[in-house]
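Once you've had a glance at the structure underneath, I'll fire off some questions.
Just one protein chain is left out here, and the rest sit where they should.
Labels A, B and C are assigned to the chains in the order they are written; within every chain, residues are numbered from 1.
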Amino acid sequence: MGLSSPDPASVFAAIGPGWQAPVERLLARQGLRRALTPRDAGILLVAGDMPGTAAEALSRVHDQLPHPRVTLRWTIAEETADAVAERIAATWRDLRAGEADESDHLPDQPPNEWKGVGPHGQGGKGMMGGTPYGRTMAMTGEDIRDGLQLDRYTARIGPFAPMLPPGLVLEVTLQGDVIVAASVQSPPFAQPADADAPELCAARMLTLLGLDEPARRSIRGRRPSGFWVRGAVPRDLGRIKDAGNARDRLAAFLAGDSPAVAATDLSELLPGLEWSEAMLVLASFPPSSILRAAPIPEAA
Amino acid sequence: MIVLLALAVLGTLGLGAVLVVAMDGRIAQLAGQFARQRIETEAPDRLNRDLAPVWYLALAAAGLSVVPFAPGHALLDSPVGIVIWGTCEALTIVTVFLHGWAPNAPFPLIGAYRYVAIALPVMLPSMFVLIAAALPAESLSLLAIVESQREIWNVARQPLGLPLFAIVVLTLTLRGPMDFADAADIATGTSADESGSARALWEVARAAMLVSASALAATVFFGGPLGPALPGPVWLWIKTAALVAAFAWLGRRIARTTPSRMLTILWVVLLPLSFLHLAISGVIAL
Amino acid sequence: MTDLLVTLLAAFTVWTGWRVFRVDSMVRASFSLMLSFIAVGGIGVLLSAPYIGVATVFMMAVEMMVMAIFMVMFMMNPAGLNPMSMVHQHRFSIGAGVVAALGLGAAVLLSSPPSNPVLSDADVVAELGHELLGPSMLIFETAGVTLLATMVGAVILSSRQGRFGNADEGSRPPGLSPDGEPAGRKPDNGGEGHHHHGGHG
Partner (left out) sequence: MTLTIILLGAAALIGIGLYGALSQQSFVMLMMGLELMLNGALLAIIGFWSLSLGGMPEGQLLAIIVMAVMAIEMAIGFALIVAVYRKRQADMTESIGTLKQ
């Protein structure tokens, strides 16, 4: 600690089917740091074989990393975590010495044509509406919390967003911080049972509670320490019939067991929650039960 | 004397910020970040994006400039020193909001909104605590507040003050349980679309604000430069360093609840508590 | 020296005040207004009114933060991505503004107020405190009670809950007899039951 602590390699993880547990364990090691946004990372770690549907998103994430950046792939199950950590460390050294970089995969241009109306694209009626660059301007809509009809914002989040299970693409409509509608565009990647390990589940929740160091300790199999850990999860959050609420599940994870829970359909579970509450609820389910709760969209 | 005090303010802020970053074990990390590319978002508010970290640093410096480094000597010897500090707190909220507003991206904006919703009610306990500290001194000047603690420190006289002010400090420096602006569930919130030097500068400014806020807490609750044998500035530095360590430790250890729940706690628990604190302090000061 | 600074700050407060209505971004408009207030606060500090000056900055930082939030909430297109000007009776307003400014300016130039500057060794903050809790206590307390009433009124006005149900659904009192017609006045079409006394502003 202190002045001598080295610069940890900051890695943004794009986790493919079956690789959640190995990657989470890898990035909890000393000398590695899991970036919460691609902007904060130098290395993009692509773990596993990505399905074709995620290819474009992967390219987009790649381009979001600031220069200098390097992509590393971890696709062979035989390659040990030690070997990958070694590779990352070597790459990070090159990166810091300015000896490695990659150029953009996609052209740096708006994802869609200009579809606005008028010289400034404001389109719609008056100064509202319109779809400049294919992104719809926010329009007002029913508010489920307090009835004040303010603007809604719809966005697609995933499949590599670090607060969501890997692979899950959600289309959420937000009004302020409140989710008013959510639909699963693409279900999370299937993960084997080791991703349900209680220490990993606990770490996911601890990260959301702002306890980074305890989260790393938890992954490394040690007791996470912190004040007000269970109490910080609101009591009635994510209550499921016969399976308690998010706070109970966190307590179970911390006590070392991974309860089998059947999560309900996400498009019914999430609306009405604030974004941070929704993320806590999602993290309180083991990946296997999220997979069961996210129906595959029909012919999307 | 003025030059000396100005040097003391800048030196404390600079060295203190380095110390804070070192305590988080992130010196090399931030140094590395300064070398990386700074990303441009689509249609940002460039002026405010560039100004936000500068404002943050300037506010930390302005806040520290009212702190007396020796009994009777502060760079900004104002009769309303404590109100000046309160103003720096209020402007910090504006700065963090602008930091989230400027990139023109959803997660930073959510972070900015959340932070304003949480930080505005935090201002109320902050004001009550600071006014309570001014009561025994019968003055809004920090010099007088230091003098009033010659016999007994405010931390003993007003036991609720320091815990309430700790919440204010954590809010102002975006740390731990009060870091609603740069939280993990919104991909580091107001910083989510920043990279390279912009990101590193923001971290430095946060560290500087922690130094400034801890120095103020040391002045208001621990008698600032008062102490036996050693000269005033040394005592202030010792107390500030101890408080910096304490606040940073608390920030790492306390879990962060959801914004709406924190809002309820702030209005329903902490606001009446700070009322009570002010009333008790007032009665004692009589 | 003070004169020069005061002149610069006065020019700055007018310029930022003007920018409020010229920028496209609502956030910039609010914070332009905040800068205008900060400059006035600075003039206060320079003219030996430290408490008033600093308190102005403090109050206005908080107020303009709230203002910015409301701006973004209610304005279409608040980010200034598109140019925006939403004005009516524009010429009349310009005329009124110019006439007001010129009239007041002329009055300033033609009158000669007495020169009686505040003493440099006066403890103005303590004087203010003694005034507030001494001779003018009634005024001060009235302001306090008014602020309290404002808080209550603002919460009632902005809350969704009406007396007989949600405000946005046109709340009606219950019937006088079971299953009877709702009591009270029957709403007209359109702007039913909407009588704010004094209107806006």
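In this section, contacts are C-beta pairs under 8 Å (C-beta built on N, C-alpha and C of every residue); 3 or more make two chains touch, one makes a residue touch a chain.
Everything numeric here is computed off the predicted structure, so don't read it as measured data.
Among the chains on display, the ones the left-out chain touches in the entire complex are A, C. Residues of chain A that touch the chain left out of view are 140, 147-149.
Chain C residues in contact with the hidden partner, per the touch definition given at the top, are 2-3, 6-7, 10-11, 13-14, 17-18, 20-21, 26, 29-30, 33, 36-37, 40, 43-44, 47-49, 51-53, 55-56, 59, 63, 66-67, 70-71, 74-75, 86-90, 92-94, 96-105, 107-109, 113-119, 122, 124, 127-128, 130-132, 136, 139-140, 143, 146-147, 150-151, 153-158, 160, 167-168, 190-191, 194-196, 199-201.
Heads up, the rule we're going with is that only the chains that are shown with their structure count from here on.
Separation between the centroids of chain B and chain C, computed from CA atoms only, is 28 Å. Computed from the mean C-alpha positions, the centre of chain A lies at a distance of 31 Å from the centre of chain B. Within chain B, residues 113 each touch two or more of the remaining chains.
Interface of chain C with chain B (complex): residues 25, 27-28, 31, 34, 50-51, 54-55, 57-58, 61-62, 64-66, 68-69, 79-81, 123, 125.
On the side of chain B, the complex with chain C involves touching residues 43, 45, 48, 78-80, 83-84, 86-87, 90-91, 93-94, 97-98, 101, 104, 113, 116, 120, 123, 140. Partner chain B is touched in their complex by these residues of chain A: 1-3, 5-8, 10, 33, 36-37, 39-40, 42, 64, 66-68, 96, 110, 153, 155, 161-163, 174, 176-177, 206-213, 225-229, 231-234, 237, 274-277, 279-280.
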